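Reading through the structure tokens given below for one structure.
With one protein chain withheld, the remaining protein chains of the complex are depicted in position.
Letters A, B and C mark the chains in the order given here, with residues in each chain numbered from 1 onward.
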Amino acid sequence: MRKDKPCVLKVEDITMQFGGVVAVNNFSMEEYEGEIVAIIGPNGAGKTTAFNVITGVYAPTNGRVSFNGERVIENFPRGKMKKAYLGQNAGKYTGHLEPTPDKLTALGMARTFQNIRLWKSMTVFDNVLIAKHLKRTSNLFSATFGANRVEEQMQREEADALLETVGLADVRDELATSLPYGKQRRLEIARALATEPKLLLLDEPAAGMNPQETVELTKFIGEIRDQFHVSILLIEHHMDLVMDISERIYVLDFGSMIASGTPAEIQTNEKVIDAYLGVTDDA
Amino acid sequence: MKQVNASQSSKKSSWISFLITLAFLALVFCLDQIIKPTNKMYMLLTVLQKGSVYALAAVSMNLLNGYTGLFSLGHAGFMLIGAYTYAIFTIPSSARDTVYQYFDAAIRVSFPEVLSNMMGPAGTALGVLAAVILAGLMAAFFAYLIGLPVLRLKSDYLAIATLGFAEIIRAMFQWQKLGPITNGSNLLKSFARTSKFKLEVGDTKLVLSTFVPVLIATASIFIIVKLVNSTYGRAFKAIRDDEVAAEAMGINLAKHKMISFTVSSFFAGVSGAMMAMVLSIAQASNFKSAMTYEILLMVVLGGIGSISGSVIGSLLFVAASEWWLRGLDSGTFLGINAPGVFRNGFRLVVFSIIIMIVVLFFRKGIMGEKEISDLFRARKKKARGAAQ
Amino acid sequence: MAKTILPYIISGISVGGQYALIAIGYTMVYGILRLINFAHGDVFMVAGLMMVYMAAALPLYIAIPLMIILTVFLGFMIERVAYRPLRTAPRMSVMISAIGVSYLIQNLALYITGGLNKNYPAIPWISDRVTVFGMETSRVTIITPFLTIILVVALVQLINHTKIGMAMRAVSLNFETSQLMGIRINNVISATFIIGTFLAAVGSMLFFTNYPGVVPTSGAMPGLKAFVAAVFGGIGSIPGAVIGAFIIGIAESLIKGLDTILIVHGTITEQIGFATFSDAFTFVLLIIVLVFKPTGLFGEKTTDKV
Partner (left out) sequence: MKKILSIALILCLVMALAPMAFADNPVVKIGVFEPQSGDNGAGGKQEVLGMQYANKLTPTVEIGGTEYDVQLVYADNASSNDKAPTAAQDLISNGVSLVLGSYGSGVSIAASDTFANAGVPAIGVTCTNPQVTADCEVYFRICFLDPFQGTVLANFAKNELGATKAYCLAKLGDDYSGGLCNFFIDAFGKDNCVYEQFPEGTSDFSTYITNAQNQGCDVFFSPVSTEAAAQIIAKADTQALGMPILAGDTWDSNVILNAAKGTDVQICVTTFYQEGADAEFDAGIKEWIRSDSTALANNGGNDELAAVTVMGYDAYYVALEALKAAGSVDPEDVLEAIPSVEYAGVTGNIAFDDIGDALRDSAFVKSCNTETGVWDFVSVATVD
């Protein structure tokens, strides 16, 4: 643990309830600057839901998320949920902050998706360039009438530089969807990096990859952490990858956290072994 | 190295497009002087006039439906607002009481009149321009108000809600109680219109009836092209391709959808104003949802997501329905004389069958998602390839 | 007061019943294909036109069933020709195709009728004048709501208790899965169109007997209003569409008479002109529902998955 570094992400008592189903139950975690942290768990454990709460896709039913020491998401059971709430810590939070995902991205969070969501009709270069839109200073009029030429040129150069770094410069003008699977993953990460995040959230980055590609990806994730000075939070099924690069791991099962610790600790944790027993997922 | 080449060639092709546009405008200006209304070929100018109105309407709809992926069917409503705003603010005071024959006109300002009193003949042109811009702004303002509740809706719900709003706007403008402003449901006329646009150089009067609408449409479409190619335009396309990803990459959906919606409506308002000046009347009952459907079909014909496609589509649509296929209605077509079959309404039947064929078999329309400038580029690449 | 309002309510219920029969077609098609079948209102108009032409040549007992059969065939063919080839295309393309079909049908009708108003034949008995609660009206006004309810009950029985009905419900829940489960999607969709157009044909008979003029655009407004009714009641839900249609029919009738009601009641002394908004008000209702309860009165909530 890098407790000496400032805390990038702090998740406190997040509960996400859909109707009568509690998908994430009282989940808390921290991540410090420069760390690579993984959330693992069997299928349906609530990993992606937790991810979606942190990135603002869902508003949590209860709990708080702080980013860079700033409170960004907070909610408590309200309205109909007041009676129907099944989780804990009902009275603990009283604030109500429900930013849309783009606000969080503007603060410095960027994510990828489990099922790749690139902009299909656009080239590799455009996919990266559009992510730069966030960093613009131009307004509608200056952009339309070309008064932002300097900025536009700069963003284009930055996008090209980024493609060079991630090794996609040679397919710059190809359609994003025409790339092989591994490169699409890589492009999605590059696109997220283009928003200049402090925290990068990767949702199953190795899903559907062969062992060779997974090894490359593992290396790639380590490289971007060092090169772009980002902290990384990832969900993954590939245990090799997780054990290889993450410094700490949180384990979810049926929405609740059952363990947390270093890879070595997790590998020997009884509860984790129980949770995975019989349903070992090596997809 | 490759990038530099690409951007250079795109610069070159945009220069070519610019020159072609200039040449086209000059040609229209000349045609305006040569062809008199009693000439058989005047239909060409009529088509250009109406075509430029619909071209702008189609391009502005394409900005919303094709580039941002928001399926809105409220276009006729915004055009109506534009047409009325333009008409009301350009009716000369001498004609006002004749036009508002059953009401006491509440708005008694005529931009061209006020400005020409201040600065002479140039003021008239400026007044018309001011009214056109105000027409766009009014439409954009209404769009903003409507957008607040409806832009959250998804695809077909958005379509039906905007369609509903267009109908509500139409009813509002026909309401007797607003008569002093809108002249009730009666038509507005006698305002500044293209048939009166003349440029006096010495003793000769130069006719501008076709040139002005074509110029306004060209300038507006030029701005839309610039917008689409800007960072905002790219953000719109991102929203169209994948809303969730766009939002995750920091694009504020509500804000960008609203921008697209209001800008699109602004130009719909401008095209409404142009429609008023070309037809020389403005009346709410003309702006029915059928008009929106027609514009949508023009966009489809040209190719959803292609601006030059929309322009070509609308010009073809207008030319075919108003001019080329007219023979189908009046007994003789292609030299075949069959009054029994070629009678009133047959033109529209043939025309709608053509549309259905395009919709079913040529789903990408004429241009797909390509632009005319892409074609130059492609040809050049090919030529270069052949030379090597 | 009651005597003033009653005629509006009765006429509203009657219009509502006719909208309901059209609305079912919309709601069923939308439930299964997620398509706003813009041409449905025009099929309704064609049913009216066919009746006009056939009644001129044939006795009514042949003309009516023949009209219904031909209308059903038309609905079936539209799906076959204009929607089926686009099954894998984006939703916008199918909707555009629907708008195109509507455009084609209207223009075809314009060509055939020469753009003139066609008088709907009087159908004996149902177009007779009757007196209800001391109010003069035609019999069709009275029987429409009852006939509508009978047909809807029959339809609900069909959907709940037959094999094809079960298949329809399955397909509307999940298109792909039902396909995998061996349901013949195309047959189900055709059946949906057949039922929808059958009801529209019956509805057209009631509607045009009540308002006996058929023009090419006759179907557009009733069609749009019926669709609004379907959205209002919660699209995909048949009872919802029917209740929505009745609400819209009554509201429309009341708003047309609102000036008079208020004047007779003494609330206002001068005309306000609410009648201008008789069509627009339907859309006001629609937008209120969409903004505050997007799934309609009886629709089910769905969540998007990321």
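Note that contacts are C-beta pairs under 8 Å (C-beta built on N, C-alpha and C of every residue); 3 or more make two chains touch, one makes a residue touch a chain.
Given the structure is predicted, the values throughout are model-derived calculations rather than measurements.
Novice: Could you run through the displayed chains and say which ones the absent chain touches?
Specialist: Looking at the entire complex, the absent chain's contacts are B, C.
Novice: Check each of B:L31, B:A57 or B:A171 against the chain that is not shown and name the one that touches it.
Specialist: Counting the whole complex, the residue in contact with the absent chain is B:A171.
Novice: Quick one: which of B:F29, B:F141 or B:W324 touches the chain that's been left out?
Specialist: B:W324
Novice: Go through subunit C and note every residue touching the omitted chain.
Specialist: Touch set of subunit C with respect to the missing chain: 4, 7-8, 11, 15, 110, 114-117, 119, 129, 135-138, 141, 207, 210-213, 215, 217-218, 220-222, 252-253, 256-257, 259-261, 263-264, 271, 273, 275-276, 278-280.
Novice: Pick out the residues on subunit B that sit against the missing chain.
Specialist: Counting over the whole complex, subunit B touches the hidden chain at residues 36-43, 46, 50, 95, 98-99, 101-102, 171, 174, 176, 184-187, 189-190, 193, 195, 209, 275, 278-281, 283-286, 288, 320, 322, 324-327, 329-330, 332-335, 344-345, 350, 354, 357, 361-362.
Here is the rule we go by: only the chains that are shown with their structure count from here on.
Novice: CA centre of subunit A versus CA centre of subunit B: separation in Å?
Specialist: Their C-alpha centroids are separated by 44 Å.
Novice: How many angstrom lie between the centres of subunit B and subunit C, each centre taken as the mean Cα position?
Specialist: Taking the average C-alpha coordinate of subunit B and of subunit C, the gap between them is 33 Å.
Novice: How far is the middle of subunit A from the middle of subunit C, if each middle is the mean of its Cα atoms, in Å?
Specialist: 48
Novice: If you look at subunit A, which of its residues touch at least two other chains?
Specialist: In subunit A, the residues touching two or more other chains are 57, 113.
Novice: Which parts of subunit B, given as residue numbers and ranges, touch two or more other chains?
Specialist: Those would be 244.
Novice: What residues on subunit B touch subunit A, complex-wise?
Specialist: 2-3, 6, 223, 226-227, 230-232, 234-235, 237-238, 240-242, 244-254, 259, 263, 305, 369
Novice: Please give the residue numbers of subunit C that touch subunit B in the complex, ascending.
Specialist: Those residues of subunit C that touch subunit B are 34, 36, 81-82, 85-86, 89, 91-93, 95-97, 99-104, 107-108, 110-112, 114-115, 220, 224, 227-228, 231, 271-273, 276-277, 279-280, 282-284, 286-287, 290-291, 294, 306.
Novice: Show which residues of subunit B lie in contact with subunit C when the two form their complex.
Specialist: The contact residues of subunit B facing subunit C are 65, 71, 149-150, 153, 155-157, 159-161, 163-165, 167-168, 170-172, 174-177, 185, 244, 289-290, 293, 296-297, 300, 304, 343-346, 348-349, 351-353, 355-356, 359-360, 363.
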